[in-house]
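Every protein chain of the complex appears in place save one, which is left out.
We call the chains A and B, going by the order they appear; numbering starts again at 1 in every chain.
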Amino acid sequence: MLLFSYLLLGGITTGALYALVAIGLVVVNKSTGIINFAQGELFMFCGFLAWMTHVQFGLAYPLAFIAATVGGFLLGIVTDRLAFRALAKTDIVGLVLATVGLAFVLRGTARMIWGGKGDYLSFPPITSPEPVMIGDIMVVPQQMAALAGAIAIMLVFAAFFRFTRIGKIMRATADNAKAATLVGISIQNVYTLAFGAGAAIAGAAAVLAAPLTLLYPDMGFSFFIKGFAAAVLGGLTSLSGAVVGGLLVGVIESMAGGYIDSSMMEVAPFLLIMLVLIICPTGLLSLHKTRDV
Amino acid sequence: MPMFCRRNVLSGLFILALGVPAFSNAYQLFVANLILIYVLLAIGLNVLVGYAGQLAFANAAMFGIGAYATALLQVHLSWPFYFAFPAGTLIAMAVGLLISLPALRLSGLYLALSTLAFAQFTQWVFSHWDNLTFGAGGFKSPPISFAPLPVSKPVGLYYLSLIVATCVTLFAQNVVASRIGRAFVSIRDGDVAAQSLGIDLLGHKALAFGISGFTAGLAGGLYSQLLNFVSPEGFDLFQMVIQKATIVVGGLGSITGSVLGAGAIIIILELLREAKGAQEIVFGGVLILFVTFFRRGIVGSLQQHFRGWDEPLHSARPIGSALPSQVRLGEKESLS
Partner (left out) sequence: MKINLSKTSACWLAAAMIFSPCALAQQQPGLTATSIRIGSFGALTGPGYLYGKLAMNGVEVVFDQVNAAGGINGRKLELVREDDRCDPAGAIGAVQKLIFQEQVFALIGGGCSNATFAARETIEKADVPFLVVSSVHDGITTPPARTIFSTALTSTIESKAQVEFALDTGAKKIAVVSMRDSWGRARYTPLLEELKAKGVKIVADEEMSPDANDATAQVLRLKQADADAVIMVLFPKPAAVFTRDAQKLGFKPLLIGQTGIGDPAAFEDQVGVPGATAKFRTISMVKYTPDDPAVEKWRKLVEAKFPGDRLSVFNLFGIGSAQVLVEALKRAGPDLTREKLVTELANIREFPVDVYGAPITCTVEDHRCNKAPAWLAKEPAGPVKVLSITRVN
């Protein structure tokens, strides 16, 4: 039983990192219908911004957090204005490729700026680095912080979409872009805001995750693909689904590693996803679905 | 017919390709051969993505399966290349058909993820099934010999690739101009509508996946010979990005576009060697610029500026229309 609870906890804490990426993907997808393949790279890039502020320039932790989120937001807006705006109406394949292009640009830039500073840069945790006992189980406090952060970000954005005017506008745009235009909503602004918000989430996520994951220019892809998996399991447009999906991917990995074989850890979530999508083509947690023709 | 029309340009390129070994050094011949391999990949992927509208990410995996199957049949069963190559191609095609089964029920981003998951799974098998694939360390495959013919291996392989690429180009052009091609396009533009026209969805989706598996398998077999070394890292997501880039840059829904796109991307990648250390940034930038300013790819621009570039069934969807319908399918939800 102790084995199970350790594996479960290990899975949940890793899953929280995936959830952090998945939430960003869902916020963008929810209002634009696009999957931002550069989400993992935004996560990486903002992490380095925070590192530069906090470790290199020695500024306080909150400033690093602000640097990462604001930096992320601006990065999202700039890329949207430069590239995605022109693309909003293009083919999905083209759009996917453009976000992949952005991912390459970010990765290359990060390698150029920070790539020569060491192999994996460490980032100090906000919490105490010493593991603490919770019941019978030892945990690293930063892992709890990441989990709490994921849930907090999820709640903030769920409230944003449900209660604020802009949030409602964004949802309306996603539901029916043409109708939204008819009632005077600027789709372009909605898209810009969505990309900005998605990137800002990546920034916040990066600050929470960096002490656990270390920073390196190529960290983005594995986070993106796990985050994408989590978002799809959660139904692509559901914020709570993204969190549950993320935790699920983490727990599957951990359990597969603990009970089957550690070589299965990497592949287990993907095997499961193939199965899930065959049985349930729009994700595990999607219930109310409409199909337009 | 105008001088600078599609047919003349393609014939010109073919004649140029025939002469390449005569005026190129070993490096240039290698790059030329690589282009021919990517022509094959691009054509198959364009049939699947550009014509049939399936947003799949498994082509790099099928490319890998073709390469592994061809090389492993040579290594394990000592088959000569001329048997291993077609057999490897058929294996890749069979896998393509297999992936199409779930694809009937999946669309848009869900299909994207399930094929991505399949690609990750394939990578895992390549690096973990030690007894079969020799693991992540890869293995050497025996080079072919063109024995009675008086050609060296690189030149022989180049002409073999040229023959295969030419045949596949002609074959694909006929397929997309046929009833099958029209069915693909109607599936892309709306599968419910296509179904109501009496088009067999499963059959045609499977066919599109099969064609892409077939060409990826051919490309894989040739690639294993080009390198004489097979290992998992050649068939990862970067590979998939290169292939996607060829069809988007060349022009979605165009066989000519696939040919031109493959050439353009491989040449761009080789030229980018000059941007030492900044390749990623420049490559990413080129992708974004291309998608932004040449939305219909090279072929789209050529069609705009020159006569004689129209292809049967090129991108029926007008530019500037909304996202393809299948992407929007099933992605709505009232509340989070």
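FYI, a contact is a pair of C-beta atoms (placed from the backbone, for glycine too) under 8 Å apart; a residue touches a chain by one contact, two chains touch by 3 or more.
Values in this document were obtained by computation on a predicted structure and should not be read as measured data.
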Displayed chains that the missing one touches are A, B
Across A:Gly108, A:Gly196 or A:Gly227, the one contacting the chain not displayed is A:Gly108
Of the candidates B:Gly44, B:Gly138, B:Gly210 or B:Gly261, the residue in contact with the absent chain is B:Gly138
For chain B, residues touching the missing partner are 15, 18-19, 21-23, 25-28, 30-31, 34, 127-128, 135-138, 150-152, 154-155, 159, 223, 226-229, 231-234, 238, 270, 273, 276-277, 279-280
Touch rule applied to chain A and the missing chain gives residues 3, 6-7, 9-11, 13-14, 17, 108, 111, 113-120, 122, 124-125, 129-131, 138-140, 211-214, 216-219, 222-223, 250, 253-254, 257-258, 261-263, 265-266
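Rule of thumb we're sticking to: only the chains that are shown with their structure count from here on.
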In the complex, chain B touches chain A at residues 49-50, 55, 102, 105-110, 112-114, 116-118, 120-121, 124, 128, 190, 192-193, 237, 241, 244-245, 247-248, 252, 277-288, 291-292, 295, 317, 319-325, 327-336
As the complex stands, chain A meets chain B at residues 29-30, 33, 35, 82-83, 86-87, 89-98, 100-109, 111-112, 158, 161-162, 174-175, 177-178, 221, 225, 228-229, 232, 235-241, 263, 266-267, 270-271, 273-274, 277-278, 281-283, 286, 288-293
